[in-house]
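Removed: one protein chain of the complex. Kept in place: all other protein chains.
Chain naming follows the written order as A, B and C, and within any one chain the residues start at number 1.
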Amino acid sequence: MLPTVSEPPAGEVGALREAHLGAFRFMLRARLLDDKFAALYRAGKIHGGVFLGRGQEALSVAVGISLVKTDVFAPLIRDGAGRLAFGEPMLDAIRTYLGSALGSMRGRDGNVHRGRPHAGLLPMISHLGAMISVVNGMLLARQLKGISGTVGAACIGEGATSTGSFHEALNQAAVEKLPLVLVVANNQYAYSTPNARQFACADLADRAAGYGVAAHSVDGTDLTDCLATVGAAVAGARAGGGPQLVVANLLRLCGHGEHDDASYVASALKKSGLGRDCLKIAEDILLREQWADAAEIAVWRSAALREIEDHVAQVQREPAPDPFAEAWTALSSQHLSEGQVQ
Amino acid sequence: MLPTVSEPPAGEVGALREAHLGAFRFMLRARLLDDKFAALYRAGKIHGGVFLGRGQEALSVAVGISLVKTDVFAPLIRDGAGRLAFGEPMLDAIRTYLGSALGSMRGRDGNVHRGRPHAGLLPMISHLGAMISVVNGMLLARQLKGISGTVGAACIGEGATSTGSFHEALNQAAVEKLPLVLVVANNQYAYSTPNARQFACADLADRAAGYGVAAHSVDGTDLTDCLATVGAAVAGARAGGGPQLVVANLLRLCGHGEHDDASYVASALKKSGLGRDCLKIAEDILLREQWADAAEIAVWRSAALREIEDHVAQVQREPAPDPFAEAWTALSSQHLSEGQVQ
Amino acid sequence: MSITYLEAIREAQARALRDDPRVFIYGQDVGEFGGAFKATKNLAREYPGRVLDAPISEDAIVGLAVGAAIEGMRPIIEMQFADFSTVGFNQIVNQAATLFWRTQVPCPITVRLPFGGTSGSGPFHSQSLEAIYAHYPGVVVLTPATVEDAYSLLLAAVAIDDPVIFCEHKLLYYHLKAEKLPTEALPIGKARIHREGRDLTIVTYSAMVHEAAAAATELATEGWEIEVVDLRSVKPLDTDTVVASVARTGRLLCVGEAWPWGGVTAEVIARVTAEGYGLLDAPPQRLNAKDTPVPYHPNLWAAHRPTARSIAAAARNLLRT
Partner (left out) sequence: MSITYLEAIREAQARALRDDPRVFIYGQDVGEFGGAFKATKNLAREYPGRVLDAPISEDAIVGLAVGAAIEGMRPIIEMQFADFSTVGFNQIVNQAATLFWRTQVPCPITVRLPFGGTSGSGPFHSQSLEAIYAHYPGVVVLTPATVEDAYSLLLAAVAIDDPVIFCEHKLLYYHLKAEKLPTEALPIGKARIHREGRDLTIVTYSAMVHEAAAAATELATEGWEIEVVDLRSVKPLDTDTVVASVARTGRLLCVGEAWPWGGVTAEVIARVTAEGYGLLDAPPQRLNAKDTPVPYHPNLWAAHRPTARSIAAAARNLLRT
């Protein structure tokens, strides 16, 4: 059963088509990049874990595509698609996973822990929920500097809604009426933990009223719904509507990380609507609406594959970080560094 | 304008009368004890701060009186009345404030930081929100041990709802469906901070739905409402209804502590219904319902004053803690104590 | 048959559950899934209702454990990584660690911290926080280096009436093996001579015991006899055993995988110089991780922490002094 795209006014059809086409291509590139990381992981070419966004690309891309360059974006572990859409160079992802000295994290941090704060792209720390208040701070700073019209988006999973950080930050944003868009991907599991052990409310969107923020629910498997709903949330924040809580329902179509076979995922869930593959659904929309045909999609796919292979090949030739060239200080004020005190 | 006691079925009038009379006497004793602490503070007889429950006695006593001996109670700084009702000896309060070596805290901790864990009365640590999950743990332990019918109540102010601990603990209780009664005294200020800088929702009771717990709102100035509403919440938890969130509206009729003149409290609030003195209202109820007359109340008052003066005089003669007799170890396993390593 | 460090931790928990009805386990993914590292594998099935999945709420996780302990239970908490204990920090250091001192009601909780660096884990899945917890009064901090100690110290941790921070090193989980579980063990608070020697004492703990032992082996080929002391417990810290070793060797090198400032190594040196000053033939030295977050890339990681090679180099320098 395909989702129905509700009839938009004639003039907007072109925009809708463009948005879907753009989004789909980011999703496709993100999926293929994820596949590559999985393959590199299996081949023992990646140090540490690999965390994929499979099944969450529609939601993630909707966030990235709804933002503009000057916005702030704090993606989390399953946001490969959103990152690309926001403008993260694919090279950053590959370099960080492979630990290249030329990457934005220079081998100091890895995998999904990457970003460029001055480009508005925050590099997550692992502690769940901790990035949201950082987004708040960037938004508040802009208000203090008299910059308006900026939006900040933060993505998290439903498991992270149980953190104190989530609560404090959402409440803080509400008190300051900041243009925060907080996107919760309810993918039914936090690692192996099912929702029944994570929260007891009927719908996480019910939390919004308790903070005094706007709520949006979205079918995370449906690109059209994601684009519309996340787009509306971002527009609402940009228009001065204060924080927006978006709760998407979907299913993680992979393990928590590539080391995890996810055998604990209930088969009823896999078979339910939540278990649909958003990439497949998006492709079907394009075909049905005749926004693209199979041949075009095949071209995009092979272009993306080539792009990925080229980048990986390039990064594999790049230098690894050199411990002897490292500054080995965590301070920016070099003169205050304690250096080699052991 | 007096609150109206809605007509109860004939058989319950006696119980209602008894509840009001009992509650009023605890409130009165708590108020007079607070007055004494304030006087001792002004006389320089108390080390550190003094924190009063003035204006919050009706709510607090309703909690204490709704619990039974085998329940768990985690009061906070404004719960003198609830403590007495739950069975805390008045001596514990005085000894802790005066630092007597014979008090339950033996001079190690002071003022409102007192309790007897094995009597179900938790001694708060200062970090707001931190006691709620401890109550959860006691309730869970009882479930594990097969003990049923226990309720645990935790009191906090509206300011503490902004802590991550509050959120994590309430969610935890909801997931485990624990018989937790979480009572929020929304007294409009957290120290000097007004609600507008603390949260942005219309009503803190709106938070309940986001956790999947029951909500109760109550006029915290009205003893009758407090007894009914808190009583219903406790009964709901005891009956297996899971966590209950009670939000009371009232005003702190004193400074944050006795060092604070509270000049920041808006006079409009003081003049509003929130600013009514719950003790005065409770007295008016007793008189109007002819459950007590002025003479009886005067007798209770002087008995309470005598009790307080006697206790204070006794405690002032008690030994102060002796540093030379102190064990100076924080471990229960004495043999693992590092002793005087400096 | 052989048993790993990780299996020993699982077995200790199984035995604690079996022998003591007051024990239960609480932490993220510890139930049906058996934990991120499988330290609670099958325990939920074997002990139904006593191995509970927690929400991602470290503060409430520890708070709940304290409450349960007040009621006489003996909870074992698994932090998914030691690094995440920072968000449960307040409940550990201010709630659990102060309870007995304030109220005379003991707080027998065990907080398991899978800790320490492994290649490719990066700044937030590699931290060594033993010094952070040991600075606070009211806690015991254990750092087993061997399969035997992983087992017996964990059982001891669950048995004592105080909060225990149980630092189990992730690098040892799968690789370190023993023939069988021990039937007897040194008590908490006693250090152990891991290897005897007479030229220099290396005091260390946890995974670094093995780096130090490798360094000692290397130095043996150069004719040096290095004594390696495994602290086992960093709080309490067995100053007597350390001082006695220094009395034999005259030289002290303290090695830790944690950051330098105020680490175990500083504490050991402060104690030895106060109590065993005359015993030292050369200035005591320490070797710690570098004072930066733990890097992701293996090249950087290997340079960030002490290794057999850097320990041997430091020891050689000290032997020459």
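Heads up, the rule we're going with is that a contact is a pair of C-beta atoms (placed from the backbone, for glycine too) under 8 Å apart; a residue touches a chain by one contact, two chains touch by 3 or more.
All values reported here derive from a predicted model rather than from experimental measurement.
*Asks:* One chain isn't shown here. Among A:22, A:89 or A:137, which residue touches it?
*Replies:* Here the residue in touch with the unshown chain is A:137.
*Asks:* Check the options C:25, C:56, C:73 or C:132 and report the residue that touches the missing chain.
*Replies:* Going through C:25, C:56, C:73 or C:132 one by one, C:132 is the residue touching the chain not shown.
*Asks:* For a quick check of understanding: of C:31, C:55, C:75 or C:123, which residue touches the chain that isn't displayed?
*Replies:* C:123
*Asks:* Have a look at C:94, C:119 or C:310 and name the one touching the chain we're not showing.
*Replies:* Spelled out, the listed residue whose C-beta touches the missing chain is C:94.
*Asks:* Of A:31, A:127 or A:216, which residue touches the hidden chain?
*Replies:* Within the whole complex, the residue contacting the unshown chain is A:127.
*Asks:* Kindly note down the residues of subunit B that lie in touch with the hidden chain.
*Replies:* 46-49, 99, 105, 107-111, 113, 125-129, 159-160, 162-165, 190-193, 197-199, 264, 320-324, 326, 328-330, 337-338, 341-342
*Asks:* Of the residues in subunit C, which ones touch the absent chain?
*Replies:* Contact residues on subunit C toward the absent chain are 59, 83, 86-87, 89-90, 93-94, 97-98, 101-102, 123-124, 131-132, 134-138, 235, 237, 258-259, 261-267, 269-270, 273-275, 277-278, 280, 282-286, 291-293.
*Asks:* Against the chain that's been left off, what residues of subunit A make contact? List them.
*Replies:* 104-105, 108-109, 113, 115-118, 122-123, 125, 127, 130-142, 144-145, 164-165, 168-169, 171-172, 175, 329-333, 335-338, 341
The criterion applied here is as follows: only the chains that are shown with their structure count from here on.
*Asks:* Using C-alpha centres only, name the chain that sits farthest from subunit A.
*Replies:* Looking at centroid distances, B is the chain farthest away.
*Asks:* Go ahead and note the Å separation of the Cα centroids belonging to subunit A and subunit C.
*Replies:* Taking the mean C-alpha position of each chain, the two centres sit 36 Å apart.
*Asks:* So, what's the distance in Å between the C-alpha centres of subunit C and subunit B?
*Replies:* Averaging C-alpha atoms per chain gives centres 41 Å apart.
*Asks:* Please list all residues of subunit B that touch 2 or more other chains.
*Replies:* Expected reply: 164-165, 168, 171, 175.
*Asks:* Multi-chain contacts only, two chains or more: what residues does subunit C have there?
*Replies:* 54-55, 57, 59, 87 - these are the residues of subunit C that touch more than one other chain.
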